[in-house]
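Submitted below is the structure of interest, expressed as structure tokens.
Yeah, one chain of the complex is gone here, protein chain that is, but the others are all in their spots.
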Amino acid sequence: MTQPNRLPSGLTDRSRMLNFTWNGRALQGHPGDTLAAALLANGERFVARSFKYHRPRGVFSAGPEEPSALVQLRNGAAQEPNTRATVAELFDGLVATSQNHRGSLEGDLLALNDWLAPFLSAGFYYKTFMWPKRFWETVYEPFIRASAGLGRLSMEPDPDHYDHGYLHCDLLVIGAGPAGLTAALEAGRAGARVILADEDFLPGGRLNAETHEVGGMAGSGWAAQAVAELAAMDNVRLMTRTTVYGAFDHGIYGALERATDHLAGSGGKPRQVLWRLYTRRALLTAGATERSVAFRNNDRPGVMLAGAVRTYVNRFGVAPGQRVAVLTNNDDGWRTATDLQAAGIHVSALIDTRAGTPDIPGLRIETNAAVRRTRGRRGIGQITLTNGAVIDADCLAVAGGWSPNLHLTCHQRGRPEWRDDLAAFVPGRDLPPGMSVAGAANGALTLHAAMKEAQEKTVTLLQEMGFEPTGAVLPKASDEPASITPFWHVKGKGRAWVDLQNDVTAKDIYQSQREAFRSVELLKRYTTLGMATDQGKTANVLGLAILAEAAGQPIPDTGTTIFRPPYTPVPIGAFAGRARGKDFRPVRLTPSHKWAQEQGATFVETGMWMRAQWFARPGEKGWRDSVDREVQMTRKSVGICDVTTLGKIDIQGRDAAEFLNRVYANGFAKLPVGKVRYGIMLREDGICYDDGTTARLTETHFVMTTTTANAVVVFRNLEFARQCLWPDLDVHLISTTDGWAQFAVAGPNSRALLSKVVDDLDLSNEAFPFMACSECTVFGGTPARLFRISFSGELAYEIAVPARFGDSMIRALMEVGREFDAVPYGTEALGVMRIEKGHFAGNELTGQTTAAMLGIGMMVSSKKDSIGATLSRREEMSRDDDLRLVGFHPVDKSSELNAGAHFLTRGDPADMAHDQGWMTSVAWSPELGHSIGMGFLKRGKERMGETVRAYDPVRGKDTLVTVTSAHHIDPEGARQRG
Amino acid sequence: MIINHPLLGPRDAAEFVYLGDAGLIGRPDGMADNAADAFHDYTYLRDNPAGEHRELWYHEQGDRSWLVITRNTLTHDITRVELARDVARTQGRSR
Amino acid sequence: MADIRLSAAPVLGADIAIGDNRIVERDDLALVSVATPQGGDDAIAAALQSGFGLPVPGPVQSSGQGDMRAVRTTADQMMLIFPHATPDAEPHVRQALSGAGYTTDQTDVWMVLEISGPDTLAALERLCPLDVAGFADGAAARTVMEHMGALILRLGPDRFWLMSASSSAGSFCHAVELSYRNVA
Partner (left out) sequence: MRYSALKVLTQGLTGNKGWTPAWREPDPKPEYDIVIIGGGGHGLATAYYLAKEFGVTNVAVVEKGWLGSGNIGRNTTIIRSNYLLQGNQPFYELSLKLWEGLEQDFNYNAMVSQRGILNLIHSDPQRDAFARRANAMRLSGADAELLDRDGIRRMCPFLDFDNARFPIQGALWQPRGGTVRHDAVAWGYARGADSRGVDILQNCEVTGIDIENGVVRGVQTSKGPIRAAKVAMCAAGSSGRVAALAGLRLPIESHVLQAFVSEGLKPVIPGVITFGAGHFYVSQSDKGGLVFGGDIDGYNTYAQRGNLPVVEDVCEGGMAIMPMIGRARLLRMWGGVMDMSMDGSPIIDATDTDGLYLNAGWCYGGFKATPASGLCYAHLLATGQPHETARFFRLDRFRRGAMIDEKGVGAQPNLH
């Protein structure tokens, strides 16, 4: 149970042990470790398999750029594939396993791919697997898919939950390294509202990884002191474990906070919170990412970025190897060697690709040299230099230079610019508006320069926003040398890896250049360079440099690649937040919902609403029994249905009538007070999109109903007409959909029932005829509105009371209705009765329907200009041979009809050219005792009595039907007027 | 995106519903002789510029106002936000 | 049926405590919208002053105090909120304003939750996209929370009204409660 590579130094808490398991083996680490640090401390070098060739891979970096050390974290439903061991915070009881191998990690059967590598070069799959044709889906692709991919989902619902949040600030500082801390201090002291976000659990950035001094103390100590000062400021919010993953329009940033990921369990709190940050200004101080050098077998476990080696030694107190060699093309390499020496680790050699490196006592230095190749099984053991020297090493620290973390500067399509002196891309000029960049992220790669630039830029931003900067004196910071001479690629035999995760080699890049995939974008797509989970953070610039080398042109002429959000991958669950399961969307309930539940109603989703579909009674064997009974009882006596979901819009104003006259296709100007009129609404393109009734309560006050589905859209369109088309009409709109509990009371006894409900209103046919309306009171004083309208075709009313009385009202109505055997009915019975009656509804109003198709073309008034009237008259929309809404009976009355069947003229072939329309709605009519339907049929009105085929091959049916009127019962409308 | 509402100040565009080209304010007269052609062009044809675009947004989850927003379709930069009712009046629309 | 009388029920009757925080449905409040007729701004201002002693609220503001408020809801509409027991709030307002505006009863359209407690601002960070930390007392705005339209009004440092559609009140209250539970 020892940690063979643990050093006495570092910032982790040695007083406490954390137990974890790796591939089932029990290991230990300390608070403050990442999983990668703990694995290295335990001597685990070989931790993963690469994507394509299944090569052994180890920890390569110490941050989010990690291409290799991806693991599966946790287990069961919480199993989380592709987790970077380099950022996963160690907790007690952590369970991690390796991924992307068949059999054990060490004995991966798919390592065979590596032997086939010569035949699996860039784009090989585009050139083969074409014969025999059916083998692609049956043989080749399943094999490819099984060996590709990386980790595995548990296939169980994510057991954790997620939250969203919104924060507002003056200045967002992205990254709490030396530059970010400097900026946040300056802005915080000036009184600005500051958010300082850092992806790490320990703020300080490279200050925690290096041995620099700031203000006369260790850099990590200065960082802790700065954090303490910031924490004491009310106007500063320090967010650790929070990655700003994207820069969106107008100063909106996305951030992911890993709220409880570092704990063994979430304790019922959200696992992660996805923040939307609204900022006036943002300062990107995200530091820089180191890159590698391409040489043969530079991918073996033990080959690491030099900066990461320093991080493990200085921050985590872990020796990544016992005999470490260092390869460098810049001054960072020396620091790696001296830090290792200071920690008592043997440095095998410092290999500098440049000349003129000064001596470091006790250190073997090879100048003008590079690594030609590495050797070793499951990890390096030896390296061979270009000068022929062979050196033993179990770890090779590679310092290939630093690339500024400018990702967020590209999220609005900004293009980086190349700087020769840094051999790196720096943020371009077209930054997202409001964003500035400082420190290493902007190419200020040394400590003092980074802090200085951060302070200067912060002062500018504060002044832009009207704050008075304090201009505090910067602490003295050690400013290390940072010169670089670019060195990218050791040419020669074998494979030199560029993209470690996707196994893209320098040869692949050369081949792609040869095959004319010369744009960097084509290169990426052809070779998959930079397309892996790390998005090429360590690979892209190296790949571009090798492409430039292959093309024989400078890097800036070869191109740049930009980065897209997110900066690091974000769980889909976090983006979804709470919106999942039953909480996916809000639920709207009608005022009688509770009562309907008590009655054993079955409910159905109707948009956001839950509506009673039918009310089963004891002894009923299926839903049809219930629905038939509800229809029959309604038509025989009286039925009651909650129709609250219909949109209701209160329309008031001196010009309300004129307004309605323009938004309805039929006339409304002359609707008398106390009357209701049916209206159809067209879109401006002439299509009939909604219908409903509007009642005139007073000269200036109307109440409009819309369909349930279109309530929001109609309101929006009315507001458009009111504000944009006729801005001086005096008309005012307010939605009252939720305000009124509205019940349809339908059937021959509806008048008798309501007479016992409504106070002091004469309901006789003379006093309150079909399409009458009135404000009234019910049950001794409760305010109500009564409308005599009918969707069922029966004598019917709709009665509305304020929603707070809805529950009481339905109970009272049923109580009063007992003497009439009143039944409640649901949406199914409602549908049956409207189909029996020939009323069209949502299935007919598809958004493709003209008034002519519905048989109400005459309603579109030509005497006035209303929305959609002009375009409704276009030739192809008013053709006589077009579809018309008609009814259908099955020839064999025992046949059941199906909506969605297409009509064919008998004798015609079944093909698209002979399609005659389709069945829109069907029902089993209890009144008629057989199935009925309605639908659109070409020249339908002329074909009454004709027998056509209702062709329904997807359900294996082909039924002969007779064309009838859509009004299956009471076509004259006597019942509803009686 | 953020829309700086002329009455309410900056609001997340998620509160709004987009309609399209502000030319939709200029609805033709349906009783005019050329109504068919005029409505065809009004309803269907668009300049669709790459650059400054005047467009209609509706503050559905706010104060229900229709706004005319001048926004660059290449950069999303918003340079002007007006109440559509005011714009309509300026264009001579009335009753 | 002279023996039957209808009774009013609260939308949810919510009264939830989470730590020292509370979520309470205010079913004692009436809401009436008042639309300003074209050209009637002065008349409305005068009527509001004489009828209720309230100035016309500016954008993102309410006028009044305590439980008596006028909130600006659209460019030409405001909403009066006041304690009122019977279902005749609209006629009451119509009379008080002497017909200066177009009135519509909104009492049953909305559910009003009064939220309070030390975690209120933190809970609102999980729910409300507006910068409510920057709201003065009395500030009011409509926005969207968890896919639901809502009106938020600040009553004090840790006290707000949240108003949302009565039909989706259950979902809304659940969202508010969860916001507290996630931070408290």
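As written, the chain order gives the labels A, B and C, with residue 1 at the start of each chain.
Methods note: contacts are C-beta pairs under 8 Å (C-beta built on N, C-alpha and C of every residue); 3 or more make two chains touch, one makes a residue touch a chain.
Quick caveat, the model's predicted, so the values are computed rather than measured.
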Query: Which chains here would be touched by the one that got left out?
result: A, B
Message: In the whole complex, not just what's shown, which of A:580, A:617, A:893 or A:941 touches the removed chain?
response: A:580
Message: Just checking the interface: what residues of chain B touch the absent partner chain?
response: 1, 12-14, 18-21, 40-41, 43-50, 53, 55, 71, 73-76
Query: For chain A, which residues touch the unseen chain?
result: 51, 78-82, 118-121, 124-131, 133, 136-137, 141, 144-146, 148-158, 160, 162, 164, 246, 248-249, 252, 254, 274, 276, 411-413, 507, 511, 514-519, 521-522, 525-526, 528, 531-533, 535, 564-566, 569-573, 575-577, 579-585, 587, 604-606, 683-687, 689, 842-843, 846-849, 871, 874-878, 898-902, 910-912, 915, 918-921, 951-955
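Everything that follows uses one rule, which is that only the chains that are shown with their structure count from here on.
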Task: With chain centres taken as the means of their Cα atoms, state the distance from chain B to chain C in Å.
output: 30
Statement: Note: chain B sits from chain A at a C-alpha centroid distance in Å of 28
- line: By the touch definition above, chain A meets two or more other chains at residues 276, 278, 728-729
Message: Multi-chain contacts only, two chains or more: what residues does chain B have there?
response: 12, 60, 64-65, 83, 85
Query: Which of the residues in chain A end up touching chain C in this complex?
result: 163-168, 268-270, 273, 276, 278, 578-579, 583, 585-590, 608-609, 644, 650, 652-654, 700-701, 728-730, 732, 734-740, 756-757, 778-783, 801-805, 807-809, 812, 815-816
- line: Contacts from chain B onto chain C in the complex sit at residues 7-9, 11-12, 14-15, 60-65, 83, 85
- request: Note which residues of chain C are touching chain B in the complex, please.
  value: 59-60, 72-75, 129-130, 141-144, 149
